[in-house]
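Only one protein chain is missing; all other protein chains are in place.
First chain written, first letter: the chains are A, B and C, and each begins at residue 1.
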Amino acid sequence: MTTPLHQKSAHPEDTNQPHKAFRCEIAVRWSDQDANGHVNNARVVTLMEEARLLWLNQHAVAAGVGSFTDPKFVVALTVNYLKPISYGPALVLLLTTGRIGNRSFTVSYEGLQDSNTVFRASTVLVPIDTGSGRPRALTDEEIAYLGAYAPQDLETNDIGVKDD
Amino acid sequence: MTTPLHQKSAHPEDTNQPHKAFRCEIAVRWSDQDANGHVNNARVVTLMEEARLLWLNQHAVAAGVGSFTDPKFVVALTVNYLKPISYGPALVLLLTTGRIGNRSFTVSYEGLQDSNTVFRASTVLVPIDTGSGRPRALTDEEIAYLGAYAPQDLETNDIGVKDD
Amino acid sequence: MTTPLHQKSAHPEDTNQPHKAFRCEIAVRWSDQDANGHVNNARVVTLMEEARLLWLNQHAVAAGVGSFTDPKFVVALTVNYLKPISYGPALVLLLTTGRIGNRSFTVSYEGLQDSNTVFRASTVLVPIDTGSGRPRALTDEEIAYLGAYAPQDLETNDIGVKDD
Partner (left out) sequence: MTTPLHQKSAHPEDTNQPHKAFRCEIAVRWSDQDANGHVNNARVVTLMEEARLLWLNQHAVAAGVGSFTDPKFVVALTVNYLKPISYGPALVLLLTTGRIGNRSFTVSYEGLQDSNTVFRASTVLVPIDTGSGRPRALTDEEIAYLGAYAPQDLETNDIGVKDD
């Protein structure tokens, strides 16, 4: 259900750098629909959250990066809803890494149903130190893990250089 | 609970044009919190939805603009989460109109708790013709209603001229 | 919004004992509706939870019984759904105390919309000691508070005598 999908980036200048997207299928529930009979726009954000947790709190942990289970604040969110999402057909999410800063990183999402892209989205996340309750810096291990899911390679992405 | 608040725009070039924000208080529920003990980021989108419906499906209807009760697709969403939102203190939302197109319009949101701005957000909405299930043009009546909640005055806002 | 309502019990043998119900109005959200266009049956349980928290975590605390804010496990739930609940009209909940045991108590709920009873329900609750994470006995103070909302008077109700 959560096997990473190796795929070529769609980005034109990135022809030689295969990268991974984290791919998972999220079971849409009947109750995710609203009175208009489609998955509610707020519930899409919940489905994104669940996919992100499968990636960072389960898959990354299984890959040895346990610190991702620290709470993460969502500080920014954008969603473009391209097609109504129905209850019934499988909903596939592809997650990749966008910008990686010192104390934050961006996750990009693509939702697919019946082979159509139904939404594109991104969230900016800030990991929180459980002791202090304050934002903390990303670890080298976390940066390496996230970098493997970034469309551009590490050298050109200036990972860890830009501040937040 | 939903009386419009007349206020001066915070926009510097708009010193002479008072405009209205639609102000309402949304009751946060204990269940809006997630396992981290704050209102979940997806639930904030639900609270925005509820405020928007109080504005367009109740207040606008009471003001004589009944066509806003047609279903409206949310086609784009952005949220900036500025502070954690707690269960307990009143949550006030201020809604204003952003861009008004032929077949879409933007609603801007500011969330306040204990006099602090806790989030800023916007959604792009497309009204749907209930007969055809297709997007429909905004009516003159709807444009006038929305325009009264726009920070800039109607003349400079080119309302209804820009296409989507 | 949460003023207790003094009312005569509808119970025939209780003609001389006025008792209180905790009365509150819960704002139904558009998103509480499901694809069938009425408030979803699971969401009714959330509305009951919110009313219970207004009673025990806010009203009781204001009345000096602060220990009710300890977590409480819901161990049993029954709901009879009598009429569909709509988005729009005010939803009033009346809460009273049912059986009071040593380590548990029962809350009874009546939901009203447009003067019709739309559901009746009850939940059995077990207060949890925050230190040990284990069920704890009700305090005398809690028993007295709950007893004031019980249809029968304290003498005939054997409060605190029955074990769980």
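Keep this in mind: a contact is a pair of C-beta atoms (placed from the backbone, for glycine too) under 8 Å apart; a residue touches a chain by one contact, two chains touch by 3 or more.
Predicted model only: the values in this text are computed from it and were never measured.
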Touch with the omitted chain, as defined above, among C:46, C:67, C:86 or C:102: C:46
Touch list for chain C against the chain that is not drawn: 36, 40-43, 45-46, 49, 71, 73-81, 84, 123
Missing-chain contacts mapped onto chain A: 26-27, 29-31, 46, 49-50, 53, 57
Where the unshown chain meets chain B, residue by residue: 30-31, 33-35, 37, 40, 42, 87
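Going forward, only the chains that are shown with their structure count from here on.
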Mean-CA-position distance for chain C and chain A (Å): 41
Chain A-chain B separation of Cα centroids, rounded to whole Å: 27
Per-residue overlap in chain A, given as positions that touch at least 2 other chains: 40, 42
